[in-house]
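Would you mind keeping the following structure in view while I ask a few things?
Only one protein chain is missing from this complex, and each of the others stays in its spot.
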Amino acid sequence: MNITRRHILLLLPAAAVAWKSMLAGTPEDSPNYNMSEHWWGMLIDISKCIGCGNCVRACQTENDLPDGFFRTWVERYHRSNWSLENPEVISPDGGKEGFPSVPDDPSGEYFFVPKMCNHCADSPCTQVCPVGATFISPDGVVLIDQRYCMGCGYCVQACPYGCRYIHPTKKVADKCTLCYHRITKGLTTACCEACPTGARQLADLKNPKDPIHEFLKTHTVQVLKPQLATGAKTFYNDLDGSVR
Amino acid sequence: MNGFKDAGHLFRFAGLFVVAFLVFWVVRGFVVPKTFGQYGHYRAAAIAEYAARPVKFAGHQACEACHTDIASTKAGGPHARVNCEACHGALAKHAEDPTSLTPAKPDTAVLCARCHTASAAKPKNFPQVDPAEHSGGAPCQTCHNPHSPVIGATLAAKGGAQ
Partner (left out) sequence: MSGYMYPNEITLYWSVLIVLYPYITGLVAGAFILASLERVFRVEAVKPTYRLALLTAMSFLLVAPLPLLFHLGQPLRCWEMYFTPHSTSAMAMFGYVYLWYLMAVLSFEIWLDYRREIVLRSQSSKGLLRLVYTIMSLGSSNVSERSLRIDDRVGWIVTLVGIPSAFLLHGYVGFIFGSLKANPWWSSPLTPVVFIFSAMVSGIAAVTLIYMAVTRLRREPIDMRCVDTVAMYLFYIFIIDFSLEMLDLVHRIYEADESFRSLDFLVHTRLFFSQIVLQILLGTLAPLILLFLTQIVKLPEIARKRIYVFSGCMILIGVFAMRWNVVIGGQLFSKSFLGYTTYKVGLVTHEGLLVAVGLSLLPLFFLWVLLMLLPPWSEAGDRQSAAAD
């Protein structure tokens, strides 16, 4: 059906109501959100990622990111048949505008790997912050207090995954917030919202009804660089051994 | 007593330390943010500051509250789980006040190709085509309804595409 002016007038109050309920408050004044009831993580299903770059663009739009720095990015791996140690990896502009074409009948395996902050439970970055400007929130999100950060860059060095950077104009550390302003309002993250294939799923590990639990039961998942014991909470399904 | 007197200058040096420490402690009391340490070694108010940021993607629930017809068109098809703003872009402004911003219709030739252009790097079971060869340059919606792209299924709900 066509949406006419009349429809809009009718729909407007409905939209306002729906929207207001969506914006129901911040952690301290909202009865809807209780930090102690959540423990956030992320599930990334590599077998579903098509490398469209929607997540990267959505993240940059949602969070007003500077050019050339990424809170999430997509890598394309090319692994020749058995050589796990020498994958060819590209991520042109973070995979924001997609990827160059590959030969039709390629040797070896091609696949996409979306990357983002792992919101580690034993995060090396919060451990080294000298002033307490970055921390793990009670609901398990690694955040940066940008009004307190002095921009020393120690956390950037400590992150094994390259997820942090010094914001070029704010001169403080910056990274994925797991769209904290969205998840506390009952929304999913911008990257998950924009992912067309469901390759990214926000996961609440404390919520027994979250589909993540069923998924973890029935799949073999992995985290990045498990040898570093960071307690990473971004889980990967179908992760190839060559990914690092 | 005499020994104490001869070490008097040392107490002056120590006194400097005590004064410096007291000044430090008083200043610290004023400077450290009030909510620092409430949950851990950080400024607790920073959490609320993050939570209070405005959103730009309204979320498909907000879209579906009004656009029920499109939602039902989508529901049956392969794009059922493709969220509205994955294609239409961030539209929280529109959701907040529909009259303030009318979203532009996406150009299907660009939009569809972004996902569906064939590449050996994509999962094998994902539908992919060579756009030039597949449609000969015609826009995708000539044949497909983007909200329910399987061709037979689109006839019933064709209006929703425009």
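A few points about this structure:
As written, the chains take the letters A and B, and residue 1 is the first residue of each chain.
In this text, a residue touches a chain if its C-beta (ideal position, glycine included) is under 8 Å from a C-beta of that chain, and two chains touch if they have at least 3 such contacts.
Remember, predicted model here, so these are calculated numbers, not experimental data.
From the options A:Phe112, A:Tyr161, A:Tyr180 or A:Phe235, the residue with contact to the chain not on display is A:Tyr161.
Which of A:Trp73, A:Phe112 or A:Tyr180 touches the hidden chain is settled by the complete complex: it is A:Trp73. Touching residues on subunit A toward the chain that is not drawn are 68-70, 73, 75, 85, 87-91, 93-94, 115, 124, 127-133, 148-154, 156-166, 170-172, 228, 244.
For subunit B, the residues in touch with the chain missing from this view are 2-3, 5-10, 12-13, 16-17, 24, 27-28, 31-32, 36, 41.
Basically, only the chains that are shown with their structure count from here on.
Subunit A and subunit B have Cα centroids lying 9 Å from one another. Looking at the complex, you find that subunit B touches subunit A at residues 33, 36, 39-43, 46-62, 65-67, 69, 81-83, 85-87, 89-90, 95-96, 98-99, 114-115, 119-123, 126, 159-160, 162.
On the side of subunit A, the complex with subunit B involves touching residues 1-3, 8, 11-12, 14-16, 18-19, 22-23, 26-28, 33, 35, 47-54, 58, 61-62, 76, 78, 98-99, 101-106, 110-112, 132-138, 143, 145, 147-148, 177, 180-182, 184-185, 187-188, 190, 193-198.
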